[in-house]
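== chain A ==
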Amino acid sequence: MATIEFAQVSKRFGEVVAVDDLTLSVVDGELLVLLGPSGCGKSTVLRMVAGLDEPDGGTIMIGPETVNDVEPRDRDVAMVFQSYALYPHLTVARNLEFPLRQRGIDRPEREKTVGEVAESLQLTELLSRKPAELSGGQRQRVALGRAIVRRPSVFLMDEPLSNLDAALRVETRANIVTLQQRLETTTMYVTHDQVEAMTMGDRIAVISAGVLQQVATPRDLYALPNNVFVAAFLGNPPMNLVPATVATGGDGATVLRFAGGEIPSPPAYRSADLPEAVIVGLRSESIAVHPDGPLTATTTITEVLGAEVHVIAHLHDGTRLVVRQDARRPAPRRGELIRIRVEEAGSVLLFDPDSGKRLEFP
Partner candidate 1 sequence: MTFVDLHRPLRRFSTRRRREALIGYAFILPPLLVFSVFTFYPFLHNFKQALYETPPFPNQPSRYVGLHQAGHVLSSSQFLQSLTSTILFTLIVVPLGLFAGLLLAVAAHRRLRGIGIYRTIFSSTVVTSVAIAAVIFGTFMDPVVGLLPWLGINTSPPLLENPTWALLAVALVTVWQGLGLSFIIMSAGLQSVPDDVLEAAEIDGASPAARFWHVTVPLLSPILFFALVIGTISAFQSFGQIDLLTGANSAYLHTDVLTYLIYQNIQGQAPNPGTASVLSIALFVMTLMLTLIQLRFVELRVHYAQ
Partner candidate 2 sequence: MLSVLTLIVLIPLYVTVVNSLLQPSLIAHQPPPLFPVHPVWNAYSTAWTQGDLGIYLRNSAIATAIIVSGQLLTTIFAAYAFAYLAFPFKRTLFVVFLSTMMIPFEVTLVSNLATVTQLGWYNTFAGLTVPFLATGFGTFLLRQSFLQLPGDLREAAQLDGYGHIRFLFRIALPLARPTVAALAVFSFLGAWNQYLWPLVVTGDNNAIRTVQIGLKQLQATQANQVNVTLAGTIIAAAPLLVLLIVFQKQLVRGLTAGAVK
């Protein structure tokens, strides 16, 4: 049980800046997801909390203590590696027991704890096997078990699900969340999969190229992304980002002009001072195919996903739009010209085309 504080933390590898001036607070007991594409520095952040890499600048605090100079083994953190990093020459039981032995805990207590943890992760029958004899999912549970066994203050998880197949991933995801909530241990969880992030995190910290983009609850992140990167990274399909020019419409009201038509400026921005060009964020569930829609587009392809259908269309300047609709509605055919309208004007967001930042509501 601890909080984690990052104050202007930075890390360089040679010429490359891996983490750039990170300031972040992790609340005690929460599961904070570090989300970002490969190579964005999220694993580096995790390793610095573990003590495997040292920051070049800034301080990291776990609880009340600044830990920059503290060795990994004195930090009371446990880590689940992407590769699991199980001890290949030891049995499952010994793997689970290892952290306890290093802390000098005596045998009866070790055996009790290992037994309990094995029980909770359904590893009891596998205790005498070696990692090479286990399946991917089983190894993953052993890696989890090894982290739990010490009841540390902090869990660090580095893409623990990425080596599992899709079905197992969904199941294990839920198990990890349940476990974390039961143990109430502060957890930092790294992933590049935004579905994982959205379903698991109490809060998500989105990172790109070493820079923190935004940290918020999944809901807030989805509804109000701070910039185009976050907007495009989350959601399936991601938010449509369409360039448009700002003009004055026929009746004097401000309109947003696209390559396929124009729509009125969103009500939330009505009194705002808008630049000449903007990027308009349209969630695919907030727009619909409708014969009276103001935007014209050509259907490229229709993806059937079961309960819903994704209509992928292009405006005549090539901009791509994805529209989600219920599968019971008739779907347009390839090449068909369709008209699109905005169903929820309140959810439309505007972004600055140069900085990518979301324009504030006035």
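On the choice of candidates, all candidates are chains of the complex that A comes from, given by their letters.
Everything that follows uses one rule, which is that a residue touches a chain if its C-beta (ideal position, glycine included) is under 8 Å from a C-beta of that chain, and two chains touch if they have at least 3 such contacts; residues count from 1.
Everything numeric in this text was worked out from a predicted model, so none of it was measured.
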item: Candidate number, among 1 or 2, whose chain touches chain A in this complex; value: 1
item: Candidate 1-touching residues of chain A, taken from the complex the two chains share; value: 50-52, 71-73, 77-79, 81, 83, 85-89, 98-99, 102-103, 132, 146, 150
